[in-house]
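Single-structure report; data block below.
Yeah, one chain of the complex is gone here, protein chain that is, but the others are all in their spots.
Should a chain be cited, it is by its letter among A and B, assigned in written order, with residues numbered from 1 in that chain.
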Amino acid sequence: MDVQTLLSLLFEPGFFTSEPVRTAAVIGAAAAIVSGVVGVFTVIRGQSFAGHSLADVSSAGGSAAFLFGINPLLGFLGMGVLAAMSMELVRADRASERDLVTGVVTGAGLGVAALFLYLDMTTSSTTGAAVTVMFGSIFAIPASLVPLALLVGAGALLAIGVLYRPLLLSSLDPDLAAVRGVPVRLMGLLFLIVVALAVALSAITVGAILSTGLLIGPAAIALHLAKRPGLAILLAAVIGVAVTWGGILVSYDSYEWTGGRGWPVSFCIVMLIFVAYAVVAQTGPARERRQEHPLPSGEKPHVTSAG
Amino acid sequence: MFEDFMVNTWIAATLVAVVAGIVGFFVVIRGASFAAHALPLSAFPGAAAANLVGVNPLLGLLVFSGLGVAGISQLARRGRRDLATALSLVMLLGLGALFLSRTTEYFQAVYALLFGEVLGVSNADLGPVALLGAVSVALIVILFRPLLLSSVSPELGEARGVSARLMEALFLSVVALATAMALPVVGALLVFSLMVGPASAARALTNRPLSAMLLSGAISVVTVWAAIALSFISDWPVGLFVGGLSALTYGAGRSWAWAGERGL
């Protein structure tokens, strides 16, 4: 079999010349890189829930954008930033309390999303708004969105670059960071806003509720493989791009295998992430991590009655 | 708003509120908000799958929330709990995206499943809701003491022979059951609002665990009733009011605790 046949087997005809595919590849890669980089900090800081919630709440902005006909990216972005600020506004010292605040803000934000989606459905004839906002439609992104998306992505990466050291320090040990003069709370707020940027980007590609996959998945895999933060960030970005492009390819190809009823891109990306995580989690570092668990595996006390 | 077609709505919503409030007490004291959010959301593709296969949607919800519990507990054995929750949630939602792509007639139902459709409760829907609700509450009552001890301190529990891992799995299963019953009524995205808002206010109002749990159920019922009434009057979705009122309840609880600390 020559290379030509192999390639044509791998890439269905039209893959490289299709305009939607090209746009999807560019925006998808931007979203994956930003999510991977931001995701490493999200995982280190134990803020997966906040990352997921920002996506949920930003869907209110996405559905509002649908309603008012404004740029969807701006909609996701505006609501995400608003949610990030309200989460940081409520003081919560304990992790469980922080999760609770996150949950409450999410509930309120989703209520607003419910309203906008409801209005979307009643004022326009499109019934697909909920599905588009929640699950994304990467092949339907207009090419005109690319410059803004790249700008937002570059902004997020720039912010991480500028904040890198104090952010890393305050993520690893907030007390130590406070002693060194790092404004820990401000750092938390700025970071959540950056997460909102990353999430808005992935919301328009894989959809609001699956953006968590791009944020947490590649970062979790990378942190399993690399112990150094810098390396983990690089790896997360690479893994993110790989699964996104892989997902786009599989989804595009699947139109052929399934007779025109292809698999959605978000499904393909998430499956690739999951498979990669499952493979990585089976290997080395996982055993070490188990030691962090405070509780034993539950052996029964071996009490012998001698009395 | 108390017309015949609304009677079932009031009954179903009240049942859901009681269960969510009671289960929510443990969600709050265990700090399990993420799991309580993730389980309903990962159960929701189950309804789509059931629709595709042609079985009862409730069965699909139960199967998928069960998968959510299994995913969280299995992945949590090898890594952190929040990562395990996020990854199994994303995995099941990915399946949801796949099922949804198989049909376009289902788009309207997506909205209902995500955000709730309290006005469409039929007589036939009430039976399963009541049954699953009764089972969830019964489990909480049976497990009350060991679950409470294990929630206060997993180590104290282990020293008394209460396995923290078993308690976690049982607790998640109860959340999953409550989720499956509540999801068709209030929707996946808002079930958990009812689990966190009322309970977080209740814990500020009383020092006794049992009273706090019952109070949480009561506040939850009031929240849902007010939400339905407001929704009926304004013609806006009930989810908006459930989410908003829960946030208000949380704020009220924090303010009450704050005032109490300062002896006001």
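Rule of thumb we're sticking to: a contact is a pair of C-beta atoms (placed from the backbone, for glycine too) under 8 Å apart; a residue touches a chain by one contact, two chains touch by 3 or more.
Note that in this section contacts and distances are computed from a predicted model.
Choosing from "Metal ABC transporter ATP-binding protein", "2-oxoisovalerate dehydrogenase subunit beta", "Fumarate hydratase" or "Cytochrome c7-like domain-containing protein", the protein name stored in UniProt for the chain missing from the display reads "Metal ABC transporter ATP-binding protein". Residue B:Leu156 is the one among B:Val7, B:Leu131 or B:Leu156 that touches the chain not shown. Considering the complete assembly, chain A touches the hidden chain via residues 94, 96-97, 287-288, 290-291, 295-296, 299-307. Even with one chain removed from view, chain B keeps its contact list with that chain: residues 29, 141-146, 148-149, 152-153, 155-162, 202-204, 206-212, 257.
We take it that only the chains that are shown with their structure count from here on.
Within the complex, the chain A residues that touch chain B are 43, 46, 48-49, 51-53, 56, 90, 94-97, 99-115, 117-118, 121, 127-128, 130-131, 134-135, 207, 209-210, 212-213, 216-217, 220, 261-264, 266-267, 269-271, 273-274, 277, 281, 286, 289-290, 294-296, 298, 301.
Put simply, chain B touches chain A in their complex at residues 28, 30-31, 33-34, 36-38, 41, 75, 77-80, 82-83, 85-87, 89-91, 93-98, 100-102, 104, 107-108, 110-111, 114-116, 154-155, 158, 161, 163-166, 187, 189-190, 192-193, 196-197, 200, 236-237, 239-244, 246-247, 250, 254.
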